[in-house]
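What follows is a single structure, and I will ask about it in a moment.
One chain of protein is taken out of this complex; the other chains stay put.
This part shows chain A:
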Amino acid sequence: MDHLLEIRNLSIELPQGRRKPPVKLVEGVDLTVRKKQNFGVVGESGCGKSITCSSIMGLLSFPLSLGQGSSIRFQQGDGREVEITGLSKAELRKLRGRDISMIFQEPMTALDPMYTIEEQICESLLFHASLSKAEMHDAALEMLRKVKIPRPEQILKDYPHHLSGGMLQRVMIAIALINNPRLLIADEPTTALDVTIQAQILDLMNELRESYDTSVIMITHDLGVIAETCEEVAVFYAGQVVEQSDVNTIFHAPAHPYTAGLLRSVLSLGGAQQELYTIQGTVPTAGNFSVGCRFADRCEHCMDICRNRAPALSEISPGHLCRCWLHADTPKEETA
């Protein structure tokens, strides 16, 4: 078994008061992340990619809650599988930062301005490992060297406001990796950074991956970042996975019209001054999804069946999943 994380039938609900049924922001998500895999999650804002991954950390905040039947199974370091949805708060705290850690989008706001870099790196050592003060200092120094921070001795004593965005993101990566986690969730780690700094950080993450046994879930809206870093990709649209496959298939033979449209609108960019390919309309908001396929209103290939019946995510070729009636030789309807 080389499955590290198995998400089955995940749904996330936003209650609407006592009279109305809750709105499902994420519905029926199945994801499997293998050991040492770089897994990409891509989608536009509001598609549910970030809250899906927050739920892995048990970080859903009130009033959001997991729906009935959601399951997140994670294999711990000792080989035991745990059901994250059933863990108590104390158990979750033990998991976070040790087995699963996270890098956030804005390093400027994710670090505490009141503590030095050393204190912030050592915080997670203090919690998860029993080391002496000197050992912790050495570990923090070693970690800063690994993420290629110049003058690490000095930087340890600095406060976050002394450092630039790119440096802070390196510090965030150092904090996330210091306990050698089995799973690293990176939520738009380079979105707030400039292109030259983004290139540095992506290179660093690719290099570190070679030396750690960590699986990475990379959440992003940028297909370029996916192309640079990932092996397997899940495309989110309106709270569902609409397509999942290895990265080459997604880029060269996308099956879902949304994935294809997204790629076309990005790829036609740069060809000078022609009309860009666009996907018509806008993403429907949660709670206003149609009964059929959620992409039907914007789809070029929309058929009658698309408006009336919701397609299920089905395997169209080995390892390639797609949620679309176009590819349904053996049409499967989603069972509500």
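As a working rule, a contact is a pair of C-beta atoms (placed from the backbone, for glycine too) under 8 Å apart; a residue touches a chain by one contact, two chains touch by 3 or more; residues count from 1.
As a working rule, contacts and distances are computed from a predicted model.
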- Absent chain [UniProt protein name; select from "Oligopeptide transport ATP-binding protein OppF", "Na(+)/H(+) antiporter subunit A", "Carbohydrate ABC transporter permease" or "NADH-quinone oxidoreductase subunit D"]: "Oligopeptide transport ATP-binding protein OppF"
- Query: Among A:Glu81, A:Asp112, A:Glu135 or A:Asp194, which residue is in touch with the absent chain?
  - Reply: A:Asp194
- The listed residue (A:Asp30, A:Glu119, A:Asp222 or A:Glu315) that touches the chain absent from the view is A:Asp222
- Which of A:Met102, A:Cys122, A:Met136 or A:Leu202 sits in contact with the chain that's absent? A:Leu202
- Item | Residues belonging to chain A that touch the chain removed from view | 44-45, 150, 164, 166-167, 194-200, 202-203, 221-228, 230, 247-248, 251-252, 261-262, 265-273, 275-279, 282-283
